[in-house]
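And then chain A:
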Amino acid sequence: MLQGIYEFIKSIFEPLGDYFIGSLVPVGSSFAADIDSLIALIAVFVGFWGLLAYIAFFFLIFRFRRKDGQRAKYVTGEEKDLKRWISWPHAAIIVCDVVIVFMAIMVWYNIKQRLPEADATVRIVAQQWAWNFIHPGPDGVLDTEDDIDTFNELHVQEGTLYHYELVSKDVLHDFSVPVFRLKQDAIPGRVMKGWFKPTITGTYDVQCAEMCGVGHGIMGARIIIETPEEHAAWMSQNKGQLASATTR
Partner candidate 1 sequence: MSTRPIATTRSATGIPTGKLAVWWVVGSEIVIFGGLLASYVMHRLGHPEWAEYASHTNPWFGGINTFVLLTSSLSAVLAHYAAEHGDGKKAAKWLVGTCFGGLIFICVKAVEWTIEIQHGYTITANGFWQFYYTAAGLHALHVIAGCVIMLIIANDARKGRELHRVELIGIYWHFVDIVWIFLFPLLYIAK
Partner candidate 2 sequence: MAEHEEHAEHGQSHYVRIWGILLVLLAVSILGPILAPHIEEAAAGVGAAFVKGWMITIMTAFGIAIYKAYLVAANFMHLNIEKRYITYLLATMLTLMLLFFAGTSPDIMKHEGQNWENVAAEAEVDRALKSQESDSHGGEHH
């Protein structure tokens, strides 16, 4: 049922989310629209309250500007009829907060807590200041002969659900793919797991979003999202070989 409520609220804000964020960055993964809609929902809620506050603010400044011979009112703010101007918005804000919390947690759960069944797993190894991507190869399994190891180039297939295993060799890094709306820190000594499912094709940025030293500003990679045919072609070209050996 929760999922139903979530889907309903999301569907209301989806076009707006697409307008706010989708117009700047392509919507590239199965959960990107969820995040965009959440952002739109928050924007509408806080925008409403912010606007209201601004209207009240500027109205009061204008209405009660200094006029000769007119004294200010003496009110303590503890009068019932005045206090309700505070307590009603207060209650309404709590309601808004509850909705935001609910939506935020649903999105969070879907992206970070849940780990849906994967079609393939990629290993992402971050180091100062580059990305190594280990693709599972045609057999879809990591740590086999046909793994494809690339450098600063991640090849994925549209419509395939990937798990990632994120590790770091030295310091903190952050695997950030704006088109996926995905971000996860890589922590030395830990394996961070997660998932994504590309829904468009093209070549986009992978960024490192955690300060990682002098070369942090050049630590970008490209993610290449291919159609199944293109992906198969790429795999057969590089099968079993460490592509990184040639590009490195």
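With respect to how the candidates were assembled, all candidates are chains of the complex that A comes from, given by their letters.
We adopt the following convention: a contact is a pair of C-beta atoms (placed from the backbone, for glycine too) under 8 Å apart; a residue touches a chain by one contact, two chains touch by 3 or more; residues count from 1.
What you see is a predicted model, and the numbers here were worked out from it, not measured in a lab.
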_Contact as defined above, complex as supplied: which of the candidates 1 or 2 touches chain A?_
2
_Under the definition above, what is the set of chain A residues touching candidate 2 in their complex?_
112-113, 115, 188-194
